[in-house]
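Of the protein chains in this complex, all but one are displayed in their positions.
Labels for the chains are A, B, C, D and E, by order of writing; each one numbers its residues from 1.
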Amino acid sequence: MRPSNRELNQMRDIVIETDVTRHAEGSCLIKIGDTHVLCTASLEERVPPFLRNSGLGWVTAEYGMLPRATHTRMRREAKNGQSGRTQEIQRLIGRSLRAGVDRVALGERQISIDCDVIQADGGTRCAAITGGWVALKLAVQKLMKAGDIISDPLVDPVAAVSCGIYAGQAVLDLDYPEDSEAGVDGNFVMLGSGKLVEVQMSAEGSTFSRDQMGQLIDLAEAGVSQLVAAQLAAVG
Amino acid sequence: MRPSNRELNQMRDIVIETDVTRHAEGSCLIKIGDTHVLCTASLEERVPPFLRNSGLGWVTAEYGMLPRATHTRMRREAKNGQSGRTQEIQRLIGRSLRAGVDRVALGERQISIDCDVIQADGGTRCAAITGGWVALKLAVQKLMKAGDIISDPLVDPVAAVSCGIYAGQAVLDLDYPEDSEAGVDGNFVMLGSGKLVEVQMSAEGSTFSRDQMGQLIDLAEAGVSQLVAAQLAAVG
Amino acid sequence: MRPSNRELNQMRDIVIETDVTRHAEGSCLIKIGDTHVLCTASLEERVPPFLRNSGLGWVTAEYGMLPRATHTRMRREAKNGQSGRTQEIQRLIGRSLRAGVDRVALGERQISIDCDVIQADGGTRCAAITGGWVALKLAVQKLMKAGDIISDPLVDPVAAVSCGIYAGQAVLDLDYPEDSEAGVDGNFVMLGSGKLVEVQMSAEGSTFSRDQMGQLIDLAEAGVSQLVAAQLAAVG
Amino acid sequence: MRPSNRELNQMRDIVIETDVTRHAEGSCLIKIGDTHVLCTASLEERVPPFLRNSGLGWVTAEYGMLPRATHTRMRREAKNGQSGRTQEIQRLIGRSLRAGVDRVALGERQISIDCDVIQADGGTRCAAITGGWVALKLAVQKLMKAGDIISDPLVDPVAAVSCGIYAGQAVLDLDYPEDSEAGVDGNFVMLGSGKLVEVQMSAEGSTFSRDQMGQLIDLAEAGVSQLVAAQLAAVG
Amino acid sequence: MRPSNRELNQMRDIVIETDVTRHAEGSCLIKIGDTHVLCTASLEERVPPFLRNSGLGWVTAEYGMLPRATHTRMRREAKNGQSGRTQEIQRLIGRSLRAGVDRVALGERQISIDCDVIQADGGTRCAAITGGWVALKLAVQKLMKAGDIISDPLVDPVAAVSCGIYAGQAVLDLDYPEDSEAGVDGNFVMLGSGKLVEVQMSAEGSTFSRDQMGQLIDLAEAGVSQLVAAQLAAVG
Partner (left out) sequence: MRPSNRELNQMRDIVIETDVTRHAEGSCLIKIGDTHVLCTASLEERVPPFLRNSGLGWVTAEYGMLPRATHTRMRREAKNGQSGRTQEIQRLIGRSLRAGVDRVALGERQISIDCDVIQADGGTRCAAITGGWVALKLAVQKLMKAGDIISDPLVDPVAAVSCGIYAGQAVLDLDYPEDSEAGVDGNFVMLGSGKLVEVQMSAEGSTFSRDQMGQLIDLAEAGVSQLVAAQLAAVG
């Protein structure tokens, strides 16, 4: 049995509140159970130097955790610099979101996605990708409404979920108590159409078989389809 | 006339939501108009080295802004280090809160207040002090309920408000459009009993008289009394 | 009684030696009792990016302490980075000096004021502001003599003094033994004409009343008028 | 056709030279085609604080590239700090090697694996894991010969290989020209027994299907078995 | 007697392997006994800002040690920043190599020499200078073969050796056991023609006489002539 009494293939409750901050071009607060991430999309006029005059747009992401998002207080990264874990996560978010962007259609502009974890209970990077896509979509909708973009660069949503082997069984959407005990866990980024974008499976002090890998992807596909439904509902 | 159509001596709406995050020993989201600050209190077992075996407690604070709390996106401090402005503000918050703490009654423990600005519209440091006291009080209430503290170390609330000379007139509780135009502005930290804790008045490209200073303090006293009422209501 | 046997309203001896270093466009060594600060003004051709082609000049300041300016040796900031306290002080110095500058008359050039504490005995930031204005004025006099500036951008001196409540009484110009004991202390920056530029009053583990605030400003006005007289004598 | 004229399922030449540096407890120079990585194992007496008195050992890894290991010179990380990519890679190497260690049998000691890329042509992180295991094994063999370890903590080798979709086809062991063009690439860490330790598949500006994922793992299994044979030959 | 049983005036074996890495414009692995340094020359199109449009070229150098090049593992400088010792050495290497370069003949281009110590046994900075010149020469030969440089900017080799007073006697080419015991040691950089470029003699907890200084230079001249012969053989 799972600590939360969920079924093996049961997601936590998914809530996506949009337009939660007045300055950002797009924003949402995504809640996957007790994991809460504030995602904002900021339109910036300049692209990185390697894209100047290329006609191509860029999407990038940054990730952070408030010091007391966690069970015990963590040191503030503004005082100590970003950890390796933080950098790894924000690189993943940016890469994942770009997989769902038609950068020609976006045009030569940059959208920066900030994902800040207000409260953590496992799966923050997956929530950040899922909510980050919503913020991104809302910002793009504004650009389309204003006529700055003609063809929608975001036709297929990007969403992510974690799965793992907990107490010997494949389970969907690990929360923190599960995540800290799971011998194997994976993060799966997919498009709404089911195509895979990124798979990261890792065994800390353990290993896994191809069969187990298949079970986890089955679960992930089911989870992502629920997340995508919530995304589409949120962006109207 | 003020951009917000407020009276010269009118505060913005004050909303304090408590227990907004499940891990912190105390927390609130304080909204002073469109300025929203999430404040958490974290109980930590150790005190700084200079207080070991002194029997005295410590209260400290850290401050941050999410990158898109502002009109245009700011660089993330986790990537660039804390600015001088940030350090100055968090030193002020810690000093102000300690003015209202009986450190003997608190006992040899540390409470860290994290103030993170979710949305900024002027007066973030004052909102952080006011909300920080609420988070601190809630954490202390838990310690008292558990019998870890006998005598209440927080008898008199600490609150803060900004005032300034805008368009030639003394006004209470500057919002961002006022703050960016005001020739003179001040931050006033007071106890619920009306005693002054900290006064910071500053003229950028301007000066002020003692009369004007008196007018601003009059306004501040009126504002702080409303803030204190909201604090007391919030902590029950 | 004060540790130095001074009257409550008595300044320490004020000595300002000018032109103490041969390379700087303006310089002085200011001695307020045993607090000695070397101030230099460096003319630089470029203004910060936000002022380019604005026609406006800029004055900025940096502050430092030699490691053994203090009773016990401090760590060298070149090895450890500037502390929050240092950054807060140098922001105050720059802001204060700019309050006395007509930036149109200065023209599009920058003058950097370096304030380095050779020996510390309390009140270093106030001595830095007072001496910094002298260095600035000397540099501007050279520019006027050379015909590079026509109209004097520095018509009213800027000076600063600290006051505080020591042993229950309001005293002028705190030295280190007083400063480390005072429950309330304030820094007051004023123009020669008596206008206020910046007021910073702070109570560490204490509070103060509006009456006490008034007494401290009375003392500060008396102190600043003596400092301004010394400034004017120094710059001829 | 592949740029190197290799078959789709053909590894580059694998060369592992052992004991290439005299100070390290274990060392090898691994060459996977033109990718050359120097791996050293350093026995250190202390374990990280969280393992003190636990009886458990620790294996950690650091990764670097010489500035001119690449086609054009990169900035030296000693001058600029480790990049996010570098930190991500060294976290992967450490995690992967630990998956093959019996930390009880190792005993309370730490072995640090340094992987420095002398020449890069794609697949440096996989070469580092494969060569790192050889250095680790050689160090452990010394400890066993000296009687400091009784039961072998390294029974199953750890090796890694990259595969990807290049020009529409699944290929084994990407070199740099392939890696920089591949829409999908993955890194696969496995034990000699075939169990999976870590899978990282990523699509930059593309996606992949579960079928393609299966093809890549098939290739990886074939590649790893050749790498493991070379490892076992190298460690005698 | 010397720990290595060498004669007082005997160099260690000198081996210079060229073209050891495929990307660099010039490269060698220099072995002075058990001290092994990999030297690469990277041609870069831009010169430092102070040389733009001057027609003059530039040669610069960077130095590093792999963490386990030494008896016990050192902390990786990429994690901790370059030490004062490292910076001092790389400044010496750059200055020394520039002494042998006709910067007009080189033309407005920069060549960066990277010297990375693979294995250390004393004398790493001298080996780096000697091997660095070989890498530099090989890169320049390519430029000359391509017709990009007409007149050879490197007519006289630059080489370096250390000497010291060990157990009361002047000895040539200190290895690590000697270097860590020697009361006086010196580094001597010379041209092939015998002219001196740099002399650094240092006594840690000791002193030396002019006579001793003369003896060390005699030894250094003999050592450098052997190093220059090896350099010339290496570059053909």
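Odds and ends about this structure:
Basically, contacts are C-beta pairs under 8 Å (C-beta built on N, C-alpha and C of every residue); 3 or more make two chains touch, one makes a residue touch a chain.
Given the structure is predicted, the values throughout are model-derived calculations rather than measurements.
Just so you know, the chain we are not showing touches C, E across the whole complex. Listed residues C:Gln10, C:Gln119 or C:Gln226: the one in touch with the omitted chain is C:Gln119. Interface note: of C:Ala24, C:Val158, C:Leu191 or C:Ala220, the residue touching the hidden chain in the full complex is C:Ala24. In the complete assembly, the contact with the undisplayed chain comes from C:Leu66, out of C:Leu51, C:Leu66 or C:Ala105.
Within the set E:His23, E:Arg98 or E:Lys142, the residue that contacts the chain not displayed is E:Arg98. Taking the whole complex into account, chain C touches the unshown chain at residues 21-24, 27, 34, 38, 40, 42, 44, 62, 64, 66-73, 76-79, 81-82, 86, 112, 114, 116, 118-120. Contact residues of chain E toward the unshown chain are 82, 84-85, 87-88, 90-91, 95, 98-99, 103, 186, 191, 195-210, 213, 217.
FYI, only the chains that are shown with their structure count from here on.
The minimal number of chain-to-chain contact steps leading from chain C to chain E is 4.
Legend note: the chain whose CA centroid lies nearest the centroid of all displayed protein CA atoms is A. Chain E has its Cα centroid 51 Å from the Cα centroid of chain A. According to the touch criterion at the top of this document, the contacting chain pairs are A-B, A-D, B-C, D-E.
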